[in-house]
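Coming up: chain A.
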Amino acid sequence: MRIVSAVASRLVWTVPTLLLATLVAFLLQQLIPGDQAVALAGEYATDEKLAAIRADLGLEQPVLTRYLDWIGGVVTGDLGTSYRTGQPVAEIVLDRLPVTLLLTLLALLIAIAIGVPSGVAAAQRPGTWVDRLFTTAATAGIAIPNFWLGMMLIAVFAVQLGWFPGPGGVDFADDPGNALRALVLPSVALGMVGSAEICRQVRSAMIENLGSDYVRTLRATGLSHWSIVWRHALKNSSLPLATILGIQVSHLVGGAVVVEAVFGLSGIGSLVVEATNQRDYIVIQAVVLLAAVIVLVTNLVVDISYRLLDPRIS
Partner candidate 1 sequence: MTALMRLDDVSVRFPVGRRRSVSAVDGVSLDVVAGQTLGLIGESGSGKSTLARAMLGLVPTATGSVSWMGEDVAAMSRQRRRAFTGEVQMVFQDPHSALDPRRRVRQSVREPLDVLGRGARDERDDLARRALADVGLPAHLHDRYPHQLSGGQKQRVNIARALVTRPRLLVCDESVAALDVALQAEILNLLGDLKDEYDLTVVFISHDLGVVGHISDRVAVMYLGKLVETAMADVLLDTPRHPYTEALLSARPDVNETGAGERIILRGDVPSPLAPPTGCRFHPRCLHATPACATDLPVLVPVEDGGASACLRVAELYGPGPVDTSVMGGAR
Partner candidate 2 sequence: MSTTLSKPARKPTRTAPRRSAVIWLSYGILVAVAVVVLLADVLAPHAPNQQDLTSVLLGPSAEHPLGTDDLGRDVLSRLLHGTRVSILAALLAVGIALVVGFPLGILAGYVGGWPDAVLMRLLDTVMAFPALVLAIGITAMLGPDITTAMVAVGVVLTPVVVRLTRAQTMAVAGQTYIEAASSFGARGVRRMILPHVVPNVVQPIVAQVAVLIGFALIAEASLSFLQLGVQPPTASWGTILARSYTFLERAPMSIFVPGAAIALTVFALNIVGEEVQRLLDPRRR
């Protein structure tokens, strides 16, 4: 029963947002200046092709009708057809999605693995040099553009030392082992900024918890310091942590676009860049919508699982 109500209450929030997100993604197309059919088909398209596009997209119809038509397709998995390649857009996007998901997941793991312990360490003695070192490093970490970090990693570890493959040319289906090796540097590049943000959040949540009354009570019972830190304070800091994980997914999906371009990985990030160069607007629209869906769904999952784990939230 709790599961049902937890899921239901979050769905009530997520579904309208999801619908509004589709509207935003749809309205993006309205930003295209000039004749949309010409923009979609290219300047040298024949009149018949233009007419076919107009009929296909119903460009003569009111915006609302077109939106309802489009959203009907989206719900059934029909994202339209690329006017550049003639392929169904859903097929193109799904082909590229695994790389991005894998990259984002690895980066998230790296971000947590570095961010949580360093945040806990910094929170032990606020204001001391250890804390200052961590917080300054975290501020620096946030300031470093992930794609530049990627370039530097390539320059050092791929070009100079040759430990990892350089950008491009890895086929995931053919050689999974090598492909994973190729994902190490991009994941690190993408995960570093996240680890810095997580470090800061964990630090402030931990400082608040460690200064609270229940921790003082636990100390009085003779519980060891680290047991208090890991078993109690960190557990009670997990709500802000869950929130920031949701935000991190959004940041990482956004960052993946540029990092994929740097490392020549063929995920949806490099897809949207290619589509932009070819003015393949329908593909761009699909990727933008998909990014929002990924963020909303992960937030939904994080939220529901958190509600189920924490008795205080109902």
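On the choice of candidates, all candidates are chains of the complex that A comes from, given by their letters.
Please note the rule applied: contacts are C-beta pairs under 8 Å (C-beta built on N, C-alpha and C of every residue); 3 or more make two chains touch, one makes a residue touch a chain; residues count from 1.
What you see is a predicted model, and the numbers here were worked out from it, not measured in a lab.
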Next item on the list: Would you mind flagging which of 1 or 2 touches chain A in the complex?
Entry: 2
Note to self: Quick check on the complex: what are the chain A residues that touch candidate 2?
What the structure shows: 16-17, 20-21, 24-25, 28-29, 31-33, 126-129, 132, 136, 139-140, 142-145, 147-148, 151-152, 154-155, 159-160, 250-251, 253-255, 257-258, 261-262, 272-273, 275-277, 279, 281, 284-285, 287-288, 291-292, 295-296
